[in-house]
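Only one protein chain is missing; all other protein chains are in place.
A and B are the chain letters, set down in written order, and residue numbers restart from 1 in every chain.
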Amino acid sequence: MSLSLDSHGHLANKTEWNKTWACDMAKADGIELSKSHWQLIAAVQLLFDETGDTPPMRLLIKQLRMRLDSSIDSRFLYRLFPDNPVRQASKYAGLPKPKHCM
Amino acid sequence: MSDMKYAIQVHPNANWHTSQQQARQLCDALLAEGAVIVAVFFYGQATQITALDVNHDWHGWDSDRSPLLVCSTLHEQQNNATEHHSMFTITGMSSWMQLSEQADQLVIIP
Partner (left out) sequence: MNRIIMTLAATDSASEWDARYLLAISHLNFDHELHLICLPGAVESCHWKDKQWQALALYDLAGCHHINTAPPIDSTPIDWKMARLLLSENQPTLHLCHWQNMDHLRYWVPLIADHDVLLVFGQLDCSTINQIQLQYPGLLFHVVNTSQHPHIKPNEAQHINHQQWAKLIRQHQVVLTWN
């Protein structure tokens, strides 16, 4: 089932998000979601619930280091989401395009 | 002669045309004093600068020496028209933050 997207290509209604949709979106971008991807997606969803947005890269890394693994760095994130880790993680997490643009 | 380095942020709280005009004249005066301007950053309403015609107040500015940066997020939010000027760089916050860190003083023109 295809879900409605907003003008930026992100899910229009985040309550409709599900893992199958996320896999399909990622696959369309050439990404096979792994355990690490899912951990990051879950962390981003939680941060969004707490703060109302996905944070910019450096703040995201700080939070991920505290919440997931102290060795996480930007190279790790770029390996998972090569185009733009913050933007892509938000997209597959069913969240809007982040408000900031660094 | 002053060798102070300034980062200028044009962040209007009233008529933005006046803000950017005043910023240009102040920047010229600072440069005449021997100061260095690391960058001029157009923020808030001032991101509309790119919609002005070619006879804007920054004509003749050496943007290679002191880049004119326009915040891309607010530029997009304000639905600004097509850019007329290659001298303005529409960019994310990083460029501004990195350049402003090189300055001795940040001056915000309201």
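Everything below uses one rule, namely that a residue touches a chain if its C-beta (ideal position, glycine included) is under 8 Å from a C-beta of that chain, and two chains touch if they have at least 3 such contacts.
Source: prediction; values computed, not measured.
In the complete complex, the residue from A:11, A:43 or A:57 that touches the missing chain is A:57. In the full complex, subunit B makes contact with the omitted chain through residues 2, 4, 6-7, 11-15, 18-19, 21-22, 25-26, 28-30, 32-33, 35, 43-45, 73-74, 77, 93, 97-98, 100-101, 103-110.
Residue-level contact of subunit A with the missing chain is found at 50-53, 55-59, 62-63, 99-100, 102.
Convention: only the chains that are shown with their structure count from here on.
Subunit A and subunit B have CA centres that are 33 Å apart. By the touch criterion given at the top, residues 56, 99-102 of subunit A touch subunit B in their complex.
Remark: subunit B residues 72-73, 76, 92-94 touch subunit A in the complex.
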